[in-house]
Structures are given as C-alpha cells and as structure tokens.
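The other protein chains are all here in position, but one chain of the complex has been omitted.
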Amino acid sequence: MTRWYVRHRMTIAGAAFVLPALAVIALFFLYPAIQSFRLSVTDWNGISPDYRFVGLDNFREVIEAPQFKRMLSNTLFLIVLYVPVLNAIALLLAVVIYDVGRLANFYKVVLYLPNILSMVVVGVIWKVIYNPVFGPLAYLFEKLGKPDWVQDWIGQTATVMPALSLSIVWYAVGFYLLIYLGGLSTVPKEIYESAEMDGVGWRRQLLSLTLPMIAQSVTINVVLSIIGILTIFDLPFILTGGGPGFASQTMAISVYIYAFKSMQQGHAMALAVILTVITMIVALALLTALRRKEVTDE
Amino acid sequence: MAAKRSKTMAVVAMSGLLGTVLYGCGGNNGENGNAAESPSGSAPASGASASQEPAKEEKVTLTVSLMSSDWIDAAQEIMDRFTEKYPNIKVDFSQVPNDTNAEYLQPKAAANSLPDFMTIDGGTFGAQLADNGLLVDLSDTAAANNTIEGLKPVFTSSTGKLFGIAGGLSTTLIFYNKQLFEKAGIAELPQNWEQFLAVCEKLKAAGITPLIVAGADGTVNNTVWSNGFATNVIGKDPDAVKKIAEGTFNFNTPEYADIYGKFKTLFDKDYLIKGVTSLQYSQANDEFLQGKAAMSFSGVWLAGTMLSSDFGTGVMMPPWNVEGQERVPVVATETGFAVAEGKHKDAALKLLDFMINDEGFYIYQNKKGNVPMTVNPDPAKVKIDPLVTSYIDDLKSYSKTGPLWFEFLPSEVQATLVQTFQRVLTGELTPEQAAEFTQTTYEQAMKK
C-alpha cells in the first residue's frame, strides 16, 4: 500500500518535471503542426482568410504530380544507398583512426570541422567546386590530362544524386565518425587478440567481431542519419535546387516549392504530412529492428 | 577549470537574459502597427504625402524590407538621406536575400504583420496581398503619376488597385563580347534565327563557346521563355495575356512548344556553355565577364555590370524570330515597391515619394544603371550607357511587346518553368510534352 503510494507520488512529481518541456513543445511545435495538418485538407493560398475544405484532393494531386515518383525514388536512393555508404565510410574511418597513433585527435577535429559550418555555406562551396567551367574539380581533371571526365555533375540527371550525396557525406561524416569511435573504445582488446591468434583476417574481424559489439552505436547512427537525410533541406536546395528538372528533388525541397513558389499551401502541408509519416515509419522500423539485433547479439 | 568555465557560462547566461529582456521590451514596443485591419474595408490611397501637415512632428519608426542584394550600398544611402530629410522618421531597414521575397513576406502576410515598405514584383502575389487589404492602393500618389502608364497594368490587381510602383523598365537582350566576335570574324549581327545559328556555328568553329544562359534559376525564364513567348505566342495572338488571366488560353500549341524547341536545338548543337542546366545567374555573369563565351542572354537590368567589361560589350536584340516572323521584344517591369496598410502608411508613402520622385530615385538608378520607369527623369542626373539608351529608343518602334513571365502567369505555372526547361534539356521531355505539361498545370491552377 505504501509502496504503491510512493511510486504513484513519484510519477506525479516526475510529471511536474516534464511539464515545462512538454508545454513548450506542445505550444510551439505540436499546435502549429496540427494547424498545418488541418490546412492540408484545404486549398489555402497562404494569404486570404478564406479557403475551402477540399478533402483529400491535395494529397491526390501531390501524389499524381510528375515529380512525386522521382521524389520517392530519390528518397529510396538516400535510404538504401546514401545511409549505408555514409555509415560504412564513417566506420572505416573510425577503425583506421582508432589505431593511427598520435595524429588521431587532429584527424577527428578536421573531419568534424565541416559540420560546424552552416549548410548554406557548404552548399555554396560545393556549387563552385562542381562548376565545370572554372571549378577546382574541372581544373584538376584537366591538369591530370582527362578533360572528358569534366562534366556538369550537378546538371545531369545521372550524376546529380551521387554528386549531392558526396557533398552531404563531406558535411556529415565527422559526427557519425565520433560516435563510432566511442563505440569502438568499449570493445575489449582480448577479443581481437584471440581472433588474431586464430588467424582471423581483419576484414572478418571487422564484420563478425567489431560490428556486433558496437551495435548500439550502429543503431544510433543509422536512425539519426536516416532522419537527417530525409528532412535535409538547406544543402540540396542551395546546391541543386532539386534539379535538373526533378532529378534531385527531395520531399523537403518540394514542400518548400509548393509553399513559397507556387503558393499552394494546402499541397505543401499535404506533402509535409506524407514526409512526416514516411520518416516516422522508417525510423521506428529501423529502430526496432536494430534494437532487436543489439539484444540478440549480446 | 570546470568550475571556472561554468561560472563564465553563468555570467554569459545572465547577461544574455538581461540583454534579451531589454531587447524584448524594445522589440515589442516598436512593433509595427499593422494590427487587425479588416480585410475588406481597406481605404483607398489616402495619400499623397503632400497632404501631411509639416507641423505634425510625431516620431515614427518605419520597417523597411527591400530585396536589394544587387544595390546594397545604394539602398543604405537612400535610407540615410531619407532620414536626414525627415528627422522625425526613423528607418529600421533590413535587406531581404535575393529570390526570397515571397517566402519572406508570405508568413508575415498571413500573420498580418508586413513591413511598412517593401519590395514587390508585378503579378499574382502582390495582387493577392492587395485584394486582401494588406497593401495600399497607390493610384493617386505622386509616384504613380510619375510612372510610365505601360508599366502599371501588371502592378494592378483584378479589383483595380495599383499595389506597387515598378522599379524600372525591363527588357531582354543579348550581350556579346566584341573581341570574341572579331576573332571569329563576325561582321554583322544576326537578324533572325537562322542567322543566329550561323553565327553560333562560326563561333564554335573558332573554338569559342557561343552562348551563356543561366539554366538553373529564373534567368532562363526571363530570357528564353519570355522572349520566346513574346515572339511566338503574342506575335500570333496579341490577346494571349488576357486569355491566360481568364483561363481560356491553350499552352499546348506548336508555337509554345517551339520555345523549348529552340533552346533544345542550341543545347544539342553544343552552342550552349557547359553546365547550362546547373548554372546560376551570378556564375553565368562571371563566366561571361571572364570571356568564357561570346554571348550572354540576359537583360537590361545587368547593363551596368556587363558594359563595364574590358573586352568591349555590345548589345543586340535577341534575334530568335524565324525568317519572316515579326519580332516582338519583351518590355516589362522590374521589381518594384509597395506600401503596407497600417499605422505608418503615411510615413511609408513619404518614402515612396522619395524613392520615385526625389533624390532616392537617382541614387537607385545610378547604381543599377537601369532604364527609369519615371516619365520625366532628369537626363543630367540619370546614368545610362548610351548603348542602352539607343536600344530602348529602338524598342519604341515596335507595336507589339511582351511581358515577363512573373508578371502574368499563375504562381503554379511559374513554379514549374525552370524545371520544365531542364527536363527538356536532359531529354526527359520533348518540347511538345513540355507544352502539354504546362497546359495541364495551367488548367489545374485555374480550376480554383
């Protein structure tokens, strides 16, 4: 009887602690978000006080628009290619840096540095880098005697997504690298020593030993990088604007265009709802799957 | 060490909080008074600033937001001179990043808190703001009376309100590098499409890239689209713009498709600079000024920058009419200015007057080197290159002219223009499909 009362009292006290944060989130995030969801079933143009309820028309039109298919395939590209590649690169770098000696800290700092720049600045820089007429990449290829390698990397449908992804990797990898380094430091060295004595190659060590032991870091990184890449806006917008055509259009960019270029707020909100749902589903699915893997591999 | 750092943090935090409280107080007090004006009952132009009694010395703070990235210094100077002239008016002047005017203004419009004086384009966005009672009707102002009549329609809403004053007269043209033309042995400027292609071929043969067009932003709309529309569509049907507003226009026609077709032809023949589909305005200008190509399709708004090159720049009217087709130049407005309804509108109207009829205008014009929109500018104070003046004079001899894209297209169609060009260039769409797609978008937009 007493214990139940005590625990009950603790929950209430705990609630008091949570309340201020919840209030702020509810007021400044949930409330406008709900209003946006409401707007997604109207034809509001952003300015006039009257609008009509149009049911699911906005959703239908957004899905039927020609860019939607491309947006989905870009999203798929980002989830299936970009996220694994990003994590693989971050992990490999972590593994290399871990044993690299005195310069380790220097490497960590340099690789993290891009992340403290504003995404707008990063976009501007890479736009210049990729310029086929006077950009440094073009210059480099010409000096190396390979002028046909010089292309309009961010102006061709085939090359724009990889080019964009490269710039995002440059920007983001430092963060995930540090998380993996942290995870690596928890792996006891004895495991590797016995593996070495058994003659296990470093590749298999990495896959079968290291990876399962840093499962927690993998989970965090994968989930965070997926959420990050699905909602990223500034960098791709500045770098490619979603182009050429719709080749690099992401849902986040499209929401912006609907809202501020075509003045179709209802459509913008509808797409935002779709984006939110997709992001939540994918993130939660991965989280559960990876959490389960963490436990089973213990 | 840690303790010291947290102490410093505490101090910083405290001073931050203190500073904010002070700022916060100031911010709320000075908030512009655009509160709750009923959307329907907006007063007609109250007014010519002349009616303001000079004796009334109440202090006013105007919020001014201009999209002036291309004339930053001039804008600041104008504000300084204005406040010198009217010591009881303070100006809180912020500059809006280029191309973000709509997203800058729209949330504020929705919350009924627009800046007192702002940049506005001719076209649907401004018209909507006006029809919702957010902008002052400028029809009876001295500024309006001093503006060329032909530049008013696109700044007039469907209910007849003049919601903005144009910032200049705009036209498209092709700048060409005289040195490179000489090098390729081009003696005469092309007068039609076929001759234009021939000139491009000659340039290409001499190892020179013929043409630069920025294909990744609104520039391609300003130039290729507007010019093509004027020549192909308006040349055939002078009522096209009216029909578009009424919802009876058909984009799915061969002449409309040809706008894309011509551009694609240039692309396929390799007459366009490398990287066209990802090229943005400022990089395009850089490339021309560095002599990377012989021609740059742009407009008179750039005259100041382009004509100051060291290789000698000439101008030509875009000769993209086929032989025998009438040429229809683009004569349109530059981004202009508007005044918001609200407590400070009288002071804001004074600023408008200063910008159009007074000193402010010349500061603005001199920096931009553009074509004035005013009826009788003082020729001694205006700075225009004589090339431009003679070009504009030529324009007067054309009976038919076309507008710029953003002045009359519905916003839904506007948003698709650049992408459609890119999709045609990458081969995703044929020009005919592009026309069809535009028509579908248009029909959807007009359904509302």
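By letter and in written order, the chains are A and B; residue numbering begins at 1 in each of them.
Operating definition for what follows: a residue touches a chain if its C-beta (ideal position, glycine included) is under 8 Å from a C-beta of that chain, and two chains touch if they have at least 3 such contacts.
The criterion applied here is as follows: contacts and distances are computed from a predicted model.
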Protein name as given in UniProt for the chain not displayed, "Carbohydrate ABC transporter permease", "Succinate dehydrogenase", "Heme lyase CcmF/NrfE family subunit" or "YciI family protein": "Carbohydrate ABC transporter permease"
Among A:Val110, A:Ala158 or A:Ala289, which one is in touch with the chain left out? A:Val110
Listed residues A:Leu86, A:Leu181 or A:Leu239, member touching the removed chain: A:Leu181
Where the unshown chain meets chain A, residue by residue: 7, 10-11, 13-22, 24-25, 27-29, 31-33, 35-37, 39, 46, 93, 95-101, 103, 105-121, 124-126, 128-129, 134, 136, 139, 170, 175, 178-183, 185-186, 189, 192, 196, 201-202, 205, 214, 216-217, 219-220, 227, 230-231, 233-234, 252, 255-256, 259, 265, 269, 272-273, 275-276, 279-280, 283-284
If you put the missing chain back, which residues of chain B would it touch? 2, 6, 12-13, 16-17, 19-20, 23-24, 27-28, 30-31, 63, 65, 69-70, 72, 92-100, 103-104, 106-108, 110-113, 115, 281-283, 285-286, 290, 302, 305
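The criterion applied here is as follows: only the chains that are shown with their structure count from here on.
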What is the distance in Å between the mean C-alpha positions of chain A and chain B? 35
Counting only contacts in the complex, chain A reaches chain B at residues 43, 45-49, 61, 66-67, 127-128, 130-134, 150, 152-157, 160, 240-247, 256-264
Residues of chain B touching chain A in their complex? 39, 102-103, 106, 109-110, 124-125, 128-129, 131-132, 134, 215-217, 273-280, 283, 286-287, 290, 292, 411-412, 414-416, 418-420, 422-423, 425-426, 428, 437, 444, 448
